[in-house]
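Take a look at chain A:
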Amino acid sequence: MWLQWAIVSAVGVVSAGLLAQRLVPLSWRITLAHKLNGKVPDRLRIWWVGRVGCGDCAPKH
Partner candidate 1 sequence: MTSIFPPARVAMLGSPNCGKSALFNLLTGANQKIANYAGVTVERKSGFLKSSKGMVEVIDLPGLYSLNPRTPDEAITVNFLTGQVAGEAPPERLLVVLDVTHLQRQLRLLAALASLDKPVLVALNMMDRANPAQITAAKLSAVTGFEVVETIGVRADGAAALQQRLLASCDRPLDKPASPTRDPQALYQEWVDALGLTHVLAVTRSERLDRLVLHPLWGPCLLAVILFLTFQAVFSWAQPFMHGISAVLAMVSDLLTTWLPEGPVRSLVVNGVVAGAGTVLLFLPQILLLFAFIIVLEDSGYLPRAAFLLDRLMSGVGLSGRAFIPLLSSFACAIPGILATRTIPDQRDRTITILIAPLMTCSARLPVYALLIGAFIPNQTLAYGINLQGLVLFILYTLGIVGAFGMAFIFSRFRKAQATQSLSMELPSYHWPVWRHLALGLWQRTLIFVNRVGGTILLLMIAVWFLSSFPAPPAGATQAPIEYSFAGQLGTWLLPVFKPIGFGWQIVVALIPGLAAREVVVGVLGTVYALGGSASDISVSLAPMIASSWTLPTALALLAWYVYAPQCLSTLAVVRRETNSLKMSLFLAAYQFALAYLAAWLTYHWALRYWGL
Partner candidate 2 sequence: MDSSISSDLSDGAVVSLAALAPDRDAMVCGAPRPSLMELGFTPGARVRVIAKAWFRGPLAVRVGSDTFALRRDEAKGLIVKPIPL
């Protein structure tokens, strides 16, 4: 049973992170990325800032 909870929690954390990356405005994401400089791997920070603007219904923009 604990395995189930572990799985669900992991899914939850990852989903929350992915969702935040999509919904949080770009400027806030940049600020946070700056603050985490040195404390978190660079690749993670780059991914976090990565998405610029709405990519859902109009990927070209």
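Everything below uses one rule, namely that a residue touches a chain if its C-beta (ideal position, glycine included) is under 8 Å from a C-beta of that chain, and two chains touch if they have at least 3 such contacts; residues count from 1.
In picking the candidates, the idea was that all candidates are chains of the complex that A comes from, given by their letters.
Here the structure is a predicted model, which is why all the values come from computation and not from measurement.
Asker: Just give the number of the candidate touching chain A here, out of 1 or 2, all from the same complex.
Answerer: That would be candidate 1, which touches chain A.
Asker: Write out the stretch or stretches of chain A touching candidate 1 in their complex.
Answerer: Its residues touching candidate 1 are 1, 4-5, 7-8, 11-12, 15-16, 18-19, 22-23, 25, 53-54, 56-61.
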